[in-house]
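All protein chains but one are shown in place.
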Amino acid sequence: MQVNENSKEFKPLIVAFCCNWCSYAGADLAGTSRLSYPADVKIIRVPCSCRVNPMFILKAFEKGADGVIMCGCHPGDCHYTTGNYYARRRMTLLFSMLDYLGVDKERVRVEWVSAAEGQRFAMVMNDFAKKITELGENVKLGDIRCKK
Amino acid sequence: MQRIGVFVCWCGSNIAATVDVDRVVEAVKTDPNVVHAENYQYMCSEAGQKLIRDAITEHQLTGIVVCSCSPRMHEQTFRKTAEAAGLNQYMVEIANIREQCSWIHKDKDEGTEKAIILARAAIAKVCLNAPLQPGQSKVVKRALIIGGGIAGIQSAIDIADAGYKVDIVERTPTIGGKMAQLDKTFPTLDCASCIVTPKMVECAQHPNITIYAYSEVEEVKGFVGNFNVKIRKKARYVDETKCTGCAVCTEKCPSRKGRNEFNCGLDTRGAVYIPFAQAIPNVATIDATNCLHFKTGKCGICAKNCSANAIDFEQKDEIFEEQYGAIVVATGYQISDVTKFDEYQYTKHPDVVTSLELERLMNAAGPSKGVLVKPSDGKHPHDIVFIQCVGSRDISGRGKCYCSKICCMYTAKHAMLIREKYPDVNVHVFYIDVRTPGKNFDEFYRRAVEQYNVDYIKGMVGKVYENEKGGLTVQAVDLISNERVMLDTDMVVLAAAIEPSDGVKHIASMLTASIDTNNFLTEAHPKLRPVESPTAGVFLSGVCQGPKDIPETVSQAGAAAVKVVGLLAKDYLVTNPCTAHTDETMCNGCSSCERVCPYGAISYIDKEVMDKGVREVRRIAQVNGALCQGCGACTVACPSGAMDLKGFSNKQIMAEVDAICK
Amino acid sequence: MNNEKALAEEVVSFSGTNPRNCMKCGKCSATCPTFEEMDLHPHEFVSYLASGRIEKLLQSKTIYKCLSCFACVERCPRGVEPSRLIEAVRDSVVGQKGADYLSPDRIPERLDPDLPQQAITAAFRKYKK
Partner (left out) sequence: MIYSYFPGCTLKAKAQDLDTYGRKAAEALGVTLEEIPEWQCCGAVYQQATDEIATKLSSVRALNAAKEKGQPLVTICSACHHVIKRVNEDMKENEDMILRANNYLKFDEPYHGETEVIHYLEMLRDKIGFDKIKEAVVNPLKGKKIAAYYGCLLLRPSKVMQFDDPENPTIIEDFIKAIGAEPVVYPFRNECCGGYQTITDKDQSDRFANKVIDSAKMKGAEMIITACPLCLYNLKQNTRDIPVVYFTELLAEALGVKEQEG
């Protein structure tokens, strides 16, 4: 892992996938409650955490993201009943492959945030952004096909 | 090349104070797809919307991005705006620069930069949007009710009164359910039969209601508005159209060993029987396991005595199909297994009974003709102990983790009725907590204590055992005085936990309706959609959804009926176009998608496809747009990448990722 | 006071059970065959420990009256297993130096020629450090 010399000024790039029904609404509530978290976090809305293909996460790393977080409804509360369980299993598989891909496991996180947990959303994002800032800039995942 | 318009909202100072809206406009203009960009104070106002409409026409926009508040707030508004200007409403994307930007950041530079990135992501996405048309599906104007207890009866009557056809499928020979077995109802103490049997008759006579008793749902296919249901009408060996319910056969039947289910097995019945005098339909049923004709080939006394010639030993189960627009689950409950709690000697001593058995013992139509007697010797009891929470609130694995809700009240009712009718009988109630929320409920319970001198003792009973006198001894502790209680008594009544009927799991899986760990059906939303299942077109009525008493059941049954009527009143249903779809050339028919779909929306067909000049028949996944709710589970499960989700396609999300990571 | 709480927590922790699962139904005491012999009863043990109190339990003679018959364990609707708590308190008492409830020199006077070995072994296991 590269240690960034200017880690004080290092601004990580963080992609957050949020499910439409719980976490995205939780992010909205954090906004309505004016609970701040770093602007480094950019949210992509998906219908359900089970829509997040692990490929999306790898794509983000390939394009230069320093951290990716996926948020869904709490287990048992999925709008689509079982979506977050699928997501959880898929992410477990992804985690088992990250070492192999050369991505620090701590750069990927899965969190459950409900629509009522604005405070939790902000807390989770602050914590994750802090962690990623500590870890510094990520090694860009190269697309092997582009290399000569 | 798309022609995109970007509209940046100030939201007064809500956005404009932290985000430099002019800079955002300038920045997005550099995107080659963007042909127009502007900002305005309030985009959602009529003036703002007019701005958008005019720009769509003027610049022939093919898609728009509104940078404003959360899409949860105004996405619908701007979709309608686009539609009004002739642009497909799904060509609209929202960049959330208020809740997720201006409101949480203080630094204006930082806010502006983030807003630009969010806008770019939305532009990247909208460029890949495709016009979508909400679909339509036809609604069959007929409802199915599964279960003919008070919940099913009430839902049926309410739907039928609104003018729609209703079928009730009931697995036992008669409708009426548990309520028909009860003696009196709390807190008014009116006779259960007197209020439920007229409702049963109303069902039977209603021109819009058809009752299929002694029948079971065999298979459910289809979806909201158009369910296709197979129903098995079990052989009664009695021709329903001929039987007059005269009951002569039931009296003449020489086999008397059948367990009388209606009396909870406290007595026996003939092999041909009518469960009770007011049964609907009032026809006899032959139970083949006890019938001598079926066992030995001889007998046939019932047939000889039937003047209507209704006995038909050759009758077979009959399966038929019917279409329904909506299905109401009203499968009710059963008493949970108390044999697991044999420290109370239920399996060992006949004078230890459940509350439902006591109900039959006190009912005028019951095995003892309404005279309260001990089942062991038919003698009058002088002392009765009630034990509450048997199997409820139990996380040890033996019982149910939940509170069964109705036991506190019916126990108070039993105690009071006994004290009223037999003042010489001492009544003790062992309780953990007395839970009586409800109109006139606590007053009712207090009346049992204050007026009827029912002895309430706080503490669960530890053991019940037979004493030298042949009676029962109850070993407990009075937790208030912290003293041992050893009570000699004549009868022990267990307020056993209630649980969903045992067939409900099967029914839920046929309907793809979800159930919780206790087998109660799950509601679509615990507060706001309490009578709907998450599966569209399936509604919940009564205890199948959670423990409840009769008034609550009836209100919920009515609520479910209203939801059904609301659905059946529509000729067509509008379907969400953001659904999954298959790329036929890539699908290999592996069934991975079908397995993860919670709605049963995916099926397979053999279809001829043209792939790279080769024409061949393949097994291909097909998504039913009316059933698909657009969660996207299948898109990730698909190993070949054939499955995608409209409105949130792989390409769209990847484009967003690209735009953010640029 | 704080010491008491800390000790209570420690005892609960090595008892391997959680008194906070208790819903105060009293079935442990109701089912306990030794209820009348005890000064503090099984449900009180659960209640005391759940609220971080242990002083009185350490003085209680209940810890020597419990038969370890597991009736309370079997019948508790909440899986609290009160006998574990009573045993944990007893362990913490007899674990102290000089706190043995039973000493070897008191045995011979009680010895009956037919008494099975297991009774003696068990008594030492339970009541001696």
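Think of it as A, B and C in the order they're written, each chain with its own count starting at 1.
We adopt the following convention: contacts are C-beta pairs under 8 Å (C-beta built on N, C-alpha and C of every residue); 3 or more make two chains touch, one makes a residue touch a chain.
This one's a predicted model, so the numbers in the text were calculated from it and none came from an experiment.
S.K.: Considering all chains of the complex, which shown ones does the missing chain contact?
M.R.: Counted over the whole complex, the chain not pictured touches B, C.
S.K.: Among B:Asn33, B:Asn88, B:Gln345 or B:Asn482, choose the residue that contacts the chain missing from this document, as touch is defined above.
M.R.: B:Gln345
S.K.: If you put the missing chain back, which residues of chain C would it touch?
M.R.: Residues in contact with the chain left out: 13-16, 33-34, 37, 64-65, 67-71, 73-74, 81, 83-84, 87-88, 91, 101-102, 107, 110, 114-123, 125-127.
S.K.: I need the residue numbers on chain B that touch the omitted chain, in ascending order.
M.R.: Against the left-out chain, chain B lists 339-343, 345, 347-348, 397, 463, 465-468.
Criterion: only the chains that are shown with their structure count from here on.
S.K.: Distance between chain A and chain C based on Cα centroids, please, to the nearest Å.
M.R.: Chain centroid spacing, chain A to chain C, equals 50 Å.
S.K.: What is the distance in Å between the mean C-alpha positions of chain B and chain C?
M.R.: Their C-alpha centroids are separated by 47 Å.
S.K.: Out of chain B, which residues touch more than one other chain, so two or more?
M.R.: none
S.K.: Would you mind writing out the residues of chain B in touch with chain C in their complex?
M.R.: Within the complex, chain B touches chain C at residues 343, 389, 393-399, 432, 458-463, 475-477, 479, 482, 484.
S.K.: Where on chain A is chain B touching in the complex?
M.R.: Interface residues on the chain A side: 13, 15, 24-25, 27-28, 30-32, 34-37, 39, 42-48, 50-56, 59-60, 63-65, 79-83, 86, 90, 122.
S.K.: Where on chain C does chain B make contact in their complex?
M.R.: 21, 23-27, 29-32, 35-36, 41, 43-44, 71, 75-79
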